[in-house]
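Only one protein chain is missing from this complex, and each of the others stays in its spot.
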Amino acid sequence: MFSVTVRDHMMIAHSFRGEVFGPAQSLHGATYVVDATFRRATLDADGLVIDIARAADALRAVLGELNYRNLDDEADFAGINTTTEMLAKVVADRLADALGDSGLDGLAVTLHESHVAWASYERPL
Amino acid sequence: MFSVTVRDHMMIAHSFRGEVFGPAQSLHGATYVVDATFRRATLDADGLVIDIARAADALRAVLGELNYRNLDDEADFAGINTTTEMLAKVVADRLADALGDSGLDGLAVTLHESHVAWASYERPL
Amino acid sequence: MFSVTVRDHMMIAHSFRGEVFGPAQSLHGATYVVDATFRRATLDADGLVIDIARAADALRAVLGELNYRNLDDEADFAGINTTTEMLAKVVADRLADALGDSGLDGLAVTLHESHVAWASYERPL
Amino acid sequence: MFSVTVRDHMMIAHSFRGEVFGPAQSLHGATYVVDATFRRATLDADGLVIDIARAADALRAVLGELNYRNLDDEADFAGINTTTEMLAKVVADRLADALGDSGLDGLAVTLHESHVAWASYERPL
Amino acid sequence: MFSVTVRDHMMIAHSFRGEVFGPAQSLHGATYVVDATFRRATLDADGLVIDIARAADALRAVLGELNYRNLDDEADFAGINTTTEMLAKVVADRLADALGDSGLDGLAVTLHESHVAWASYERPL
Partner (left out) sequence: MFSVTVRDHMMIAHSFRGEVFGPAQSLHGATYVVDATFRRATLDADGLVIDIARAADALRAVLGELNYRNLDDEADFAGINTTTEMLAKVVADRLADALGDSGLDGLAVTLHESHVAWASYERPL
């Protein structure tokens, strides 16, 4: 199995609901350094899983719809805790939609919220 | 599949038995930067794999029983080479015990012994 | 000249005023991975610039007053753009106050706002 | 499942054929920081997946045949685009050949071409 | 003193002349991960050393004139070994020219050629 990964980032505000979140129930924010991994069992005729420039553009477009936002104000996240793992799925699913019929076999997205914590979501395509 | 990872570290002394270890048969030491990855097929009601603070506390507690020790003096490791891969399993198994009935599906632990070498162990829960 | 650096982080929300900030004029947020560097021309009697545990505690205390906050709501920052470089100075000056008469010669603080951008402030003590 | 990873690097020149590659159709180059991961279901009698020194030597030998070369001039790559993902497979397959009958269960190789892009290939042994 | 740093990269081919370079006398290549640091004694009216977006654009423009090139073919480098330290000066000097009358006090550029080697050049402005 082959994979290609590209890295970008977004900077958002949000808050969480639930006792488990402690001080993170207050409005705060995060930089998410985002790694998007594209998987494919065999390479295409050019020797690629996916063109890195195309992969980077697709990731930038998906993150651009979240970047510099307060996620508490986004209709898509009404009633949802935008945890790191939840956002990993949001980014992965939106990337899957954006890629369309790509010949890819799978996708994984990792969001690094700090140097000591990160979360991932992986799915088939 | 979702995952959440937290990072911490420990600093230990130890030595190895066996020709294969060469100069590492002498008493020396290591900083292990430890990544503990928790896997879960679906998120809980709060949108979490595991609360990052709880995950970090669990990892710190497990590492606290090894940190600042000479592993050659620990009864648990009598007759065992405390290689990086062996210690990855020790940390993973102790974390699994500490977590109890967690709803998690799996666990992986990576110990970085330097910027150019690391080892992992993964297991179901 | 000797130095010791410790790393920690904080997660905040904020917004900026001024055309130059473009989309960052909206409420958004950041994880700042913070490196605090303590400088001293000669080591103390224990062979230290500063005890790493004490340095880490001092940094955690200073970051704890900013962490999980919306900086737009903090009285200390009224009328101030809490840019990365400005916050580096805030953290450095608060650390200097907290350390008191420390025997240190200088201090530098770096805030990493992403994998591709960071800012620093350094000052004598 | 256990794994051990070692890191090394190589510095090569090459060019690509195909419109998709845009400016990378010109002769340019790359540093590939290479991670080789060795997998094994159970540890050997010494408590090892593979001796890290042996793993590092095997990786260095494989990279040594590519390092400081213009890959466009290498007979092995005639008519092939030496993309990052393709080279990950080349390194993995050559490592597999070099290891011979190793008791290992699998191998993965990741080539980092920059701080924002990398590619991997994994295979059983 | 304040500073702001932005990171980008370029991928080039080149060769060196001189016995000291050993196998690097052959045509090979490198990814340079480039950190450009802008220094200023006091912040401007917006609370900035330099706008990070402007800094990133300036660095991208300078690297864009080198990226995906064989530096052996560039007239600017005729008779010059394009070592990592030499290229750090080239990038710094071109950035200084591009910034014009910026109010900045200094500039430093670091080129990372691998995970184990990098070079820097710093100058006043």
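By letter and in written order, the chains are A, B, C, D and E; residue numbering begins at 1 in each of them.
Quick note on the criterion: a contact is a pair of C-beta atoms (placed from the backbone, for glycine too) under 8 Å apart; a residue touches a chain by one contact, two chains touch by 3 or more.
Note that the structure is predicted; figures quoted are calculated from it, not measured.
Asker: Write the list of chain E residues that the hidden chain touches.
Answerer: Chain E touches the chain not shown through residues 16, 18, 20-22, 80-86, 88-89, 113, 115-122.
Asker: On chain B, where is the contact patch with the chain that was removed from view?
Answerer: 7, 9, 11-14, 23-24, 26-33, 67-70, 113-116
Asker: Contacts of chain C with the missing chain: which residues?
Answerer: 1-8, 43, 46-49, 51-53, 56
Simple rule for what comes next: only the chains that are shown with their structure count from here on.
Asker: Under the document's definition of touching, what chains do chain C and chain D have as common neighbours?
Answerer: A, E
Asker: Looking at C-E and A-C, which one has the bigger number of contacting C-beta pairs?
Answerer: By number of C-beta pairs in contact, A-C is the larger.
Asker: Between chain B and chain C, what's the gap in Å when you average each chain's C-alpha atoms?
Answerer: 31
Asker: Indicate the whole-number Å distance between the mean C-alpha point of chain A and the mean C-alpha point of chain B.
Answerer: 27
Asker: Multi-chain contacts only, two chains or more: what residues does chain E have there?
Answerer: 7, 115-116
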